[in-house]
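With one protein chain withheld, the remaining protein chains of the complex are depicted in position.
Take a look at subunit A:
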């Protein structure tokens, strides 16, 4: 007995559909009832939202394809201008309506043109009789296009006077879409996150042909035990499952353990999965490298991740420039005297603490500082005399292109440019250590 009941479609198709969309039965059945019969007019627009990889795209695609409904799929990130988007829809529509392939691209600049051309394309009887579904994936991009595009799609049915339904797929809620000029409200449908049980069910669904479903399900169970706390992304989990499965099978292949010996298999895989969580999941090392390590049966220790190469080698004066910039960013300008004047007298921290300065500057983040202050600090922290040569100035610019400093305000402001230092305390300490400069002594926060 199928979950879905619909007079329009044969039972076999519905059964097949049900097997294709595990854990999404209720959403699919409400979709089916919204769609109605083929020739029925449906909602003008349907808005489907849910978190990353909650099966939105997959479910819609499967439903439309299994039921053989005329539809077209457009990814809004890929069509980054409204023109590209509209033309893409029209081209796909051409392919739908006629057998002759590769109709020439129709130039379409405005939504008005689009409506006109859309009417022309859907004139054929075939498309007149049934609802055409336009699916706009990653619909949040529509908000960045012209103001009329989103409201236009919402009531496309009305404009074109055709049997058409626009389906929006998005990761954010409808409230963030609603234009302030008002619009036709779509029918919204929420796809909730998969629970751990759902994930278990879906992931075990696609077990490798060589092994039994139970064996793979046990593996998935272990995998989810490790990864569920950090990752609920189905795609990512499936990827990780595929990457580590060979390792899991190893004892079985070698004949050391039977498929049912779960405890032994668990012992074998658990530490391996934990290591995977720290490396390959974070993309510290690539999947292909991870596979290579598994094949060679080596320890991943010798292969350093991306974060291990944090050290940056800089020219001597660039180091001091960066240190000076860091000091200028995190010390209040008033305290420069205290740090860089020889006879500053004994000023205690409490004496010139203002109320708002009691919070750590490091918690507040870097503050902008003018070029002059940077140079003044530079001259006082470098031992030998530094001439203000063109090279020094160009070094400041290179530090900006390296994103170690950022320019505050506009690029074209020539007089009195302001900068911020964007490097972390650890980074600057490592730099300062290489030039034997005790930076902690010069930081107001650590006084």
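As a working rule, contacts are C-beta pairs under 8 Å (C-beta built on N, C-alpha and C of every residue); 3 or more make two chains touch, one makes a residue touch a chain; residues count from 1.
The criterion applied here is as follows: contacts and distances are computed from a predicted model.
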Consult the UniProt record of the chain that does not appear here and report its protein name from "DNA topoisomerase (ATP-hydrolyzing)", "Exosome complex component RRP40", "Origin recognition complex subunit 3" or "Autophagy-related protein 13".
"Origin recognition complex subunit 3"
Full-complex contact with the absent chain, from A:243, A:374 or A:428:
A:243
So which of A:179, A:197 or A:315 would be touching the chain we can't see?
A:315
In the full complex, which bits of subunit A touch the chain not displayed? Write them out.
52, 75, 77-81, 84, 87-88, 105, 206, 208-210, 233, 235-236, 238-239, 241-243, 245, 282-283, 286-289, 304, 306-307, 309-318, 372, 376, 387-392, 394-395, 398, 401-404, 414-416
